[in-house]
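Attaching a single structure in structure tokens format; questions to follow.
Shown here: the complex without one of its protein chains, the others still in place.
Then we have chain A:
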Amino acid sequence: MKWITKLLTSSLGQKLIMSLTGIFLILFLIVHLVGNLQLLAHDNGESFNIYAAFMSHNPFIRVISIGLYAFILLHSIQGIALWLTNRKAKGGHSSKGKVAGADWSSRNMALLGVLIFAFLCIHMGDFWVKMRFTDSLPLVNYPGHEGAVEDIFSRVHVAFQNIWIVIIYVVGVIALAFHLVHGFQSAFQTLGLNHKKYTPLIKGIGWLYAILFPLGFAILPLYHYFNL
């Protein structure tokens, strides 16, 4: 088993961890956005609340979500560790001018990551903690659905009436957009997948992804704030 430790502690292995956890988190965004688009439904939260109850009680989803939290932490801790060692490896910075290549987001992945992590803490504290660990949410019954479910929809609606929360969400998804602009294609390069046949496609999809998904997430608080 020594080879596994050697692999995962090598510079390339640490990047492999970033790449694989990053791809998992990218895939998670699809599920998260598709589910949460139900916040746009004008049904007093019925579809969203039933969906939320399913997501928090289904054993399979519960196992996957534990993996998700672990991967978020692993991605964050490994990312910070890389940032610290890279800063040390660089030594000093050139005092004048800047190099070609290296776009802004590629040089600021750690900063963007910290912003996203801070956003996640606020985001999960607001909804996830209240749903999982407290009984503060009122229960509602829907005809055709067995048993009462927690009314997280109203909690979300109330939260999104606060302009500051809406601003935090918009800033959070903008940070996510810039993180994805670099992270999406970078994950494939780290895996060794770079070829003139398909890399333009990966970069194209990465750009689309980095624009469409954050935009989709930004619509949710704005939609509720403006009572559309």
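Keep this in mind: a contact is a pair of C-beta atoms (placed from the backbone, for glycine too) under 8 Å apart; a residue touches a chain by one contact, two chains touch by 3 or more; residues count from 1.
Keep this in mind: contacts and distances are computed from a predicted model.
Its UniProt record calls the unshown chain "succinate dehydrogenase", which is the correct pick from "succinate dehydrogenase", "Transcriptional regulator, PadR family", "ABC polyamine/opine transporter, inner membrane subunit" or "Na+/H+ antiporter subunit E". The missing chain lies against chain A, touching residues 3, 6-7, 10-16, 82, 85-86, 88-103, 106-107, 109, 182, 185-186, 189-196.
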